[in-house]
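Heads up, one of the protein chains got dropped from this complex, but the rest are sitting where they should.
Right, subunit A next:
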Amino acid sequence: MNASATAPDRFVCPFCGLLCDDLPFPGTSAHLQAACPKAAEGWSAIRAGYAGEGARVDGAAVDMEVALRAAADALARARRPLIGGLGGDVQMMRAALALADRCGARIVHAHQAAAQRNLFALQGRGGVATTLAEARNRADLVVVVGGDVTRRFPRLLERLFVPAPVFVEAAARRLVLLGADRLEHAPAGVPVERIDCGGLDLFDAVATLRACCDGRLAERAAPAGFASLAERMKSSRYGLLLWAAGDLDFPGADLLVEELQQLLLGLNRETRWAALPLAGSAGDLTANAVAAWQTGFALPLAFAGGEVAYDPFPDYRDADLLLWLAVLPGLTFPEAARGVPTIAVAAPGLEPEGARIVMPAAVPGVHAAGHLVRSDGVVTLYAPRQDAAPLPAAAQVLTRILAAVETQPCR
């Protein structure tokens, strides 16, 4: 814990990838409810002001040291360990990778499937991306594709549309929904239009729109409104495509993202367009960024015998031990992992059910300072500590487990 990083007047919200730093530290959930439901939900999931119980083994309270040893023993004995969850900060991820390397573990983020939709598309054909500030200052036409992005990122449109834009007339901005019926958190003052897909599924709708933009399709062959949308997109000076990969939960969604990126590359031949591709959250971008810079690969990874390899579809059922890391809320525990013996390094309130060993750790940005990567993948924020709870950072716990593993005989 880093005392000097305590800056109670500055709060970086760790509860979704937007990392809002314009809200006061939530003293009460009620206060936060008004600002952002997702933050309120995160806040009530963790126990801030925590002063309570420590580590547990088989339900019994034990010294942290005992739990660490038990965890190290279990890891050293495991033949196919898997490190999962991965909702945490950069330091946690660094320590998790070091431990996975030492133990020959697989390692995967709980929301990897969502992140992979964007990743596979990137690795297929690339794309065009932008960041929050550019989007906020420039976008004159914003097209939201698929579901309601504000369900996962409640303040996204508020942050894009409420501040006065710098390079475009505020009144000239338009928001178009392609696929979603409505927005739960639409900012006031921005006209929202909905384009009816005319019975096309989302992939066909996007492909048709792209064909319209490329002039490959006769006007009458597309649903009403598509041709004029394409015209507006082409005459926009800086357009923005928004989607949340977490919402695109259907087979082949990465191909849809690829189609969206191809649409952008095409539009950029004449004008400027970019995407703000949002993924799942709960630290997925942070986890993938650290994995990529250390190993070259985004997650999931498999370490074995001094080698690391990209392991795109790991199966929890193959694991004989799960080390679940959860110091950010919002992780979904995988159904396939139920029944796998589980050890958890988790913030109080985020322990998975049935974990044999539980070691409590700090929520970055609440009980400890931590680095988190924002949804645009560019800005990393250092979330200061807010609260004096006696909780170690997850990285510290993992580093101690690693040290204990290293005293074990090699498998």
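Everything that follows uses one rule, which is that contacts are C-beta pairs under 8 Å (C-beta built on N, C-alpha and C of every residue); 3 or more make two chains touch, one makes a residue touch a chain; residues count from 1.
In the analysis below, contacts and distances are computed from a predicted model.
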Problem - Protein name, per the UniProt record, of whichever chain is missing from view ("Electron transfer flavoprotein alpha subunit", "DNA repair protein RecO", "Formylmethanofuran dehydrogenase subunit A" or "Imidazole glycerol phosphate synthase subunit HisF") - result: "Formylmethanofuran dehydrogenase subunit A"
Exercise for the section: Check the options A:92, A:128 or A:344 and report the residue that touches the missing chain. Expected result: A:128
Fill in the blank from the handout: Filtering A:90, A:222 or A:319 for touch with the omitted chain leaves A:90
Exercise for the section: Identify the residue among A:12, A:40 or A:398 that touches the chain left out of the display. Expected result: A:12
Completion exercise
Omitted-chain footprint on subunit A covers residues 2, 4-5, 7, 9-10, 12, 19, 21-22, 90-91, 94, 97-98, 101, 119, 122-134, 136-138, 159, 163-164, 166-167, 237-238, 265, 268, 271-272, 274, 288-290, 292-298, 303, 306-310, 369, 371, 373, 376-382, 384
